[in-house]
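Here you go, one structure.
Only one protein chain is missing from this complex, and each of the others stays in its spot.
Then we have subunit A:
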Amino acid sequence: MKLDNPCLSAMRNFRRLIKYSKDENRVKFDPILPLELKNRVSGKGGDSKKAGCIQEMSMAFSCLKANDFVQTNCAKEIKDFIACADLRRSNKYIKKQEFHKKEISIGDKDLKAWEIDALLKKYPRL
């Protein structure tokens, strides 16, 4: 989860101007957006955006290549790979269901983006 900060780019520009200007004190800070955090977070990042079952896939591939693509010799590797893919698919489905139910978990430290959004809507920043 990533907090979106509208001022970050403006700050970066300001620092760069100070670094390359002749007179540091004459550089003026120009905020592009208001200098405050918004009442929402972006749901970017997280484990769902990573490719899954890569290790299992590579294990199955190496076994298949060694055995000239005969599946019966690598039954274990293939079974592991299929089980991993199935688990991932079912987890994705459960996540989607949770998202549509919009239930906020209590006592969890690692909150989801939509949970934080709902809480911020309920108790907005003053």
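Keep in mind that, in the parts below, a residue touches a chain if its C-beta (ideal position, glycine included) is under 8 Å from a C-beta of that chain, and two chains touch if they have at least 3 such contacts; residues count from 1.
Definition applied: contacts and distances are computed from a predicted model.
Colleague: Name the absent chain as its UniProt record does, using one of the following: "28S ribosomal protein S7, mitochondrial-like", "AP complex subunit sigma", "ribose-phosphate diphosphokinase" or "CobQ/CobB/MinD/ParA nucleotide binding domain-containing protein".
Modeller: Of "28S ribosomal protein S7, mitochondrial-like", "AP complex subunit sigma", "ribose-phosphate diphosphokinase" or "CobQ/CobB/MinD/ParA nucleotide binding domain-containing protein", the absent chain's UniProt record names it "28S ribosomal protein S7, mitochondrial-like".
Colleague: In the full complex, which of A:9, A:58 or A:105 touches the chain missing from this view?
Modeller: A:58
Colleague: Please pick, from A:19, A:50, A:109 or A:122, the residue that touches the omitted chain in the full complex.
Modeller: A:50
Colleague: Residue-wise, where is subunit A in contact with the chain that is not depicted?
Modeller: Spelled out for subunit A, the touching residues are 48-54, 57-58, 60-61, 64-65, 69, 71-72, 78, 81-82, 84-86, 88-90, 92-93, 96-97, 100, 102.
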